[in-house]
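Removed from the display is one protein chain of the complex; every other protein chain stays in position.
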């Protein structure tokens, strides 16, 4: 059935000359390196896989406890545990590049140089469709201040990486800033091809028995359905302020949620936390989008993008909270 | 039973010479003017009531739809519908001041002058324990930019109001900023006696059938259990960076939640959205805190404030999200 | 709202009485003691973490001794969870809430017009009107015959969108000719249903100069006036909006803009 739908509805889209077969992706850090659940998930039904963030050296990650469940969400403090870009290239990429979907390594680093090094090494490899840059990382030089909350650093990272690659460069923005659209405009100006919106919100939980933070790192990143309204508002804000495509991410749990993000202006969506609840959810959402398109006579999923019918006459009122 | 507990455990605390009988309050905009549910809720069991935000003139508020339920939370776009400070003084304050709890009017305005006018008028009245200032309001002079996301405007409002009153001045901070502690430090420097942390997060929801935003104002404020981890992290950040007391607010639904906020550094808590689910929840939480104190041999609830046992050696790692 | 209580109430029964439509019966002598037709209750469908956050409002469909009855459509998670309640379980109910139909006005015939689940408040209203010896004519419109609910109503006229039972068309189309051809004395309309139906009816009532009271729905958070979340635009001077939960859900159509 899905095959016959496919023939009729255009689900694909193109970014810097690379075609993605549809608009549903799995988000960085929520699908491992794509091989953990290969028996369950037909990744050829996805637009692509954003890998776990890769740093130059392997990172052990944070001590336990790394995960806390919260109301309709979860906090994580993985600490970007990852195998490092070298092992990725040796052990994961050969398998990944054979998959019938696009592979987008996500890069994390604690210095501008490290971002560049990781990307340059990946540039030499086959089978990479694009890069996603995780700027929600501590800038070790600046005493651990987050790159992603510093607009000029975010711009600098973008500009530096832009010089190193002709591939699609996607900057993943953090929501933990006052005006995310400033960051989006900056990276657009510095040559980013797209932005991903949003990474996790900073959150915290306390074990009242031990009186300690539940996470070993005190605070962590909040994700899941709880944050969907925030993510949607950020996607809307960004999509209104830049021309480059937006990958919408944050709490998406169904095809209906994905459609909300498309309407708000996302060119495509990434599924994060919900992969943990249902490893095949991304495929279900891709199917759901096609069914929706068929039922609504939509021939190109792209017509949904930014198709929100928003009456902006009340926009000033929004700030009365 | 509660009477006998009361005798043993110190639940009260003092702010600028005013004693509050305990650390549980109802949050602005979530308990009306205190009279709607007077038959159900024994407000004398509360530390105080933060009223719905008051502006100089009555405000009709936003058109429907003003409310959207979300995963473990809700969006609102009430538009600060309120009866105006004059009607408040005539019709509500006489009743409120007779209640055996503290009354804290919350002030909202669209200009610095309006903040001052409302406060000055309230200064002439009896029965007001403190003021809470809602800075999450559009600055009409600046094209509707939110006061609360502009650190110097927030400081200016604080300084101006400080000159007008000797009563306790509480500034309610918005979480929609990069570094909330900057705002907290600024208002502390300008003479605020306390801060309330947090107001709602900006969020959005879309009706995919009509392709319109569900809220008439496109975006609105997210509240409820979904945001508790964010609120707790902000309270922790603020409490670590200022000496003035913090009112913790955001998603509190139980005595256990309230204890998390106290441990994170809140001097007291405000209950918001959960009043809609259970109008008597604030009293239940006040009772729950006393039961907890008794069971744990706590003689003064104040000993819980900031008693978090946090190992900060990983604090740099927090920004690896 | 003097009789308002918040209680854990024992469920007596919950049965599917028409397609996806349930009759939930629970015990509360406090609510039955003070409830008036047109008022509603705000029900928590599940405990914290086991269902939606907010309460769900439902018209009081009937009171029977100590028993309160609700009619509802299972359309989402909240109503689905409620539909699974079984005898002996408890539900957390806040009520009775809001204003009632003004039954003591000056009229001879009560014209009840309901669309779909909008029929919910009318068994209760009917019982009250019967006590007052009013003539009652009841018009109910449904999508199809499978949805029809008519228990405890009087002099029922049925319309179905698909013509599977009664008049083929909508309930206002059924109602208007009846108005024209029947001598009703002084009449008052009581209505509940989808907004488009209430709009049509309200215009009809205006044209015919008949007093018309409607029961409105609206997205609610608290149901008691705490949140200001449920505005409906008012006509006339004074404040721009009324609150559906506190000033309504019953309104004269001349007082509001639908």
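We just call them A, B and C in the order they show up, numbering each chain from 1.
FYI, contacts are C-beta pairs under 8 Å (C-beta built on N, C-alpha and C of every residue); 3 or more make two chains touch, one makes a residue touch a chain.
Owing to the predicted nature of the structure, the values given are computational and were not obtained by experimental measurement.
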item: Touching partners, among the displayed chains, of the absent chain; value: A, C
item: Option from A:121, A:145 or A:280 whose C-beta touches the chain left out; value: A:280
item: Selected residue (touches chain absent from view) among A:69, A:123, A:142 or A:309; value: A:69
item: Touching residue (missing chain; options A:198, A:253 or A:269); value: A:253
item: Absent-chain interface as seen on chain C, which is shown; value: 46, 49-52, 77, 81
item: Touching residues on chain A - with respect to the absent chain; value: 29-32, 36-37, 39-40, 52, 58, 60-69, 72-74, 76, 78, 81, 224-225, 253-254, 273, 275-280
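Here is the rule we use: only the chains that are shown with their structure count from here on.
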item: Centrality ranking, top chain (CA atoms only); value: B
item: Per Cα centroids, the chain farthest from chain C; value: A
item: Distance from chain C to chain A - Cα centre to Cα centre, in angstrom; value: 46
item: Length of the line joining the C-alpha centres of chain B and chain C, rounded to whole Å; value: 36
item: Chain A and chain B, separation of their C-alpha mean positions in angstrom; value: 33
item: Shared-contact residues (touching 2 or more other chains) in chain A; value: 71
item: Of all residues in chain C, the ones touching two or more other chains; value: none
